[in-house]
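One protein chain is absent from this view; the other protein chains keep their places.
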Amino acid sequence: MSVVTKPVTMPAPSFEAGTEDNYLTHTSGFLSWALTLDHKRIGLMYLAGVLASFAGGGVLALLIRLHLWNPNIDKTQALFSNQVYNQIFTLHGAIMVFLFIIPSIPAALGNFLLPIMLGTKDVAFPRLNLSSFYLWVGGALFFLFSLFATGLDTGWTFYTPYSIESRGPVVAATMGVFVLGFSSIFTGLNFIVTINTMRPPGMTWFRMPLFLWATYATAIIQVLATPVLGITVLLLAAERVLGIGIFDPKLNGDPVTFQHFFWFYSHPAVYIMILPAMGIISELISVHSHKGIFGYRMIAYSSIAIALFGFLVWGHHMFTSGMADVTTIVFSALTFTVSIPSAIKVFNWIGTMYKGTVSLNTPMIYALSFIFLFTIGGLTGLFLGALSVDLHLHDTYFVVAHFHYVMMGGTLVAFLGGLFHWWPKMTGKMFNDFAGIVSAAIVFVGFNLTFLPQFVLGTRGMPRRYASYVEEFQDLHRLSTIGAMMLGTGLLVAGLTLLHSLFYGKKAPMNPWGGATLEWECQTPPPHDNFSTPPTVGDPYDFSNIEYDSKIGGYFKKKR
Amino acid sequence: MSTTVAHDSTEKHQVEIHEHPSWLAHHFDDAQQQFDAGKMGMWLFLVTEVLFFSGMFCAYALFRNRDPEVFEFCSRFLNEKLGAINTGVLLFSSLTMAWAVRSSQLKETKTLIGMLGATLGCAAIFLGVKSVEYSHKWGLGLFPGKFFQSQLENPVHTENNYLWNLCIIPMILLVCFALYYAYGVITASKFHQRVAGPLVIAAICFFGGVGLGTFLESEEHEAGGTVVHNAEGEHADHADHAEHDHQHAAAESVKPAISFVTEDTSGIHGDVAITPAELVTPVSAVNQKGMAGLFFSIYYCMTGVHAVHIIGGMAVLTWLIVKAARFEFHSKYYGPVDNVGLYWHLVDFIWIFLFPLLYLIT
Partner (left out) sequence: MSAPSIQHSDDGHGHGHGHGHGHGHDGEFSHPMPIWMLLTVFFALLILTCLTVYQSQFDLGNMEIWASLAIATVKAGLVIAFFMHLLWDKPLNMIIILGSLIFVALFLGFTMMDASGYRENLIRNETLQESQPPALNVAVSK
């Protein structure tokens, strides 16, 4: 069923030439980037944006950890006042969640890869894609305003009634969230339509790369859940401006209603964060083990399952809020079901590596870190899903550690792995693999040092979002702070490695890792229209005819 | 958009050259794919709109379950007739929109522009009636949430201020469109006339809607007996459901806390029902910010967000009229009309549910 054209699978003669036209050089000038409709350029712009946001949010995190070096019982010795501390963790959370984690993989990597993996020229709605980017920028500006106006101290969750009474720029921040929500919605919409209507002949659903399955599941959540966040923050803004009273107990409103509205989005949102990461890991593990993915269908189905089950469990964020008892029990039971598809994936990844030829290069090290860290994160989620245990652990550092393990140890690590993995394709340069591995190692050790002690802190009773604590927690907090510094260093090394490659990196071959998906069959970096001839669609995980050629330092697909 | 000839200079073999007509985007292979993609995209957008409104429907359901008597109390302030008229108007606009889609597929451009214009006009009528409803309520002090003024205490402002305020922008638009049409006549440009004509008619329709709403409100007022609120000045043009209120008051004599109509007609104005003594009567349980005020918060949020969507729809319809006036649509390229139609039908869909939930509470 494949298109009968000459397959572009031989070592490209253009490999050696350094001057062929690609998407980076196709046109030049500020406007050619600012008004581009090329999904690859949009992806790169997103990448710059989310990495900048990550840096900002990361600095805030380091400030938090520095502040918590001391117990701060004596306020005058503390690094920040309580009010400022509240603002720091609020901005850290809001920036990380809305500006970095949610857009990162879909918008930066997904935008770049999706059409190429489909062998097509662009996404279904390129102008909508560009609008998504500018909406992201707009939302970022709102948040920047909130940052400098300061005073936003409600926590990233904006719980009422405090968010109604707080003097901070809640309306500005919530309008920023509203705008960012639409960015996310339009991206998801674009991806669903593209995958549905622009697959090439021969690429049935079950011949799609798993990264696309993951992206598709993510997009479903984006389209279904984000509007509810939109109406929630809109009503919150109306609450502050018009006093509509829906969430305000003083006006007979109900704060628990706000939490229901908020978490109906924000729980599926965490699956928006993790599903694309899992998609990346499926790619990384199979390519770097040079072995077909184990249990393709189960992984594909589990992605959809996670997306759907994820809508059933939002109440587990509200066990202590005053919900009815029946509701808490129902949500707790449902929460356990959502762990099953995730576990299936972990087993399948391990099954993929078994008897594979594992290349321990940078992307693979990150992928292995992911499996370890995400497993811990996921398992600790079960503790929190158990109603009786959660009543003790809710709003403690246990929760903080749990979500950092899944969001940072999971999504961020996968994002970095994916970034290293596709960096050669995106930029045409190879990075220094040893430096990359070093960065992965430092990140891994630093991360565990930061957040493992926090599990202990949580079970011992340290509440989250507190600017001070009792003496007995000091050692654990200090370990955590040291870890954070290490983590920051590792991330810096990773960033510098990639930056260095832009200037001094070797030219990358078309297929440095030996992947079988379509993006490895287009030029490196891709030309403006991705493929000069429509590529042949094969099995995305069939590595049997992919061989290494040391002359080009990369792989090629032998003609059948 | 433009013809794409993908030439990779390093490739020896020729690439497929797609002859892309101007209406076929370069990244789509054929018209069918473009149409399918656009349609699916619009359905997904409608999904987001449904989920967006669902938040407010949820709030409605929660509060109605919690305080049903508040909803019953407040329903007297909502004019069923106007709601029904608005429903009919929107249904008709759906008809004209669906017809417009048919015309675009058949390349009947004149009918197409006519139908799009009719849809725009119906939307304008809807907004006109809505303006009357809103200004009437504001005149009574029925503001959302914390601004809500309990119905015993407020000195009522004349509502005309509000209505005139709401009419300012439509008036400006009417003038602009009329000038645009004149420009089209002067320059003898059929295109400009084709575009400006429907716009002028739509702007006029807005005031038609205002007139219709005003007329129906005053009809209510004359038909009724006891006036409910302590009004000042001439208020011939607001309806106050006096009939309803009177009936309700009688029915609720068993619940004195809710009734606020008395037999005593001496008051500030000839037909005012409130005596100064009653101003110190404890505010009834529902007649206050957190109760009736909440109802009106939900009312304004739901109908307000809906009205914003109508306005957005009107903007997009205008864009369609411009494209239609350029003869852009035919049987292989009518996606924009079809998809805007889908959006418009959704706006109608939402109103189909809003109407009984808000206006037909007994």
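Every chain is named by a letter (A and B) in the order it is written, and numbering of its residues begins at 1.
Here is the rule we go by: a residue touches a chain if its C-beta (ideal position, glycine included) is under 8 Å from a C-beta of that chain, and two chains touch if they have at least 3 such contacts.
These numbers come from a predicted model, not from an experiment.
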Which residue of B:Met97, B:Leu127 or B:Leu166 touches the chain not shown here: B:Met97
Touch with the omitted chain, as defined above, among A:Gly315, A:Gly409 or A:Pro509: A:Gly315
Hidden partner chain, touching residue among A:Asp122, A:Glu239, A:Asp254 or A:Asp390: A:Asp254
In chain A, positions touching the absent partner: 196, 224, 228, 243, 249-252, 254, 256-257, 260-261, 264, 311-312, 315, 322-327, 330
Footprint left on chain B by the chain that the document does not show: 18-21, 29-32, 35-36, 39-40, 43-44, 46-47, 50-51, 54, 57-58, 61-62, 65-69, 80, 84, 87-88, 91-92, 94-95, 97-99, 101-102, 105-108, 146, 285, 288-291, 330-332, 334, 338, 341-342, 345-346, 348-349, 352-353, 355-357, 360, 362
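Operating definition for what follows: only the chains that are shown with their structure count from here on.
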Residues of chain B defined as touching chain A within the complex: 4, 6, 8-11, 13, 15-16, 25-28, 33, 36-37, 40-41, 44-45, 47-56, 58-59, 62-63, 144-147, 289-291, 293-294, 297-298, 300-301, 305
Contact footprint of chain B on chain A as seen in their complex: 6, 12-14, 17, 20-21, 120-126, 128, 185, 189-190, 192-194, 196-198, 223-228, 230-232, 234-235, 238-239, 242-246, 248, 250-254, 257, 261, 527, 529, 532-534
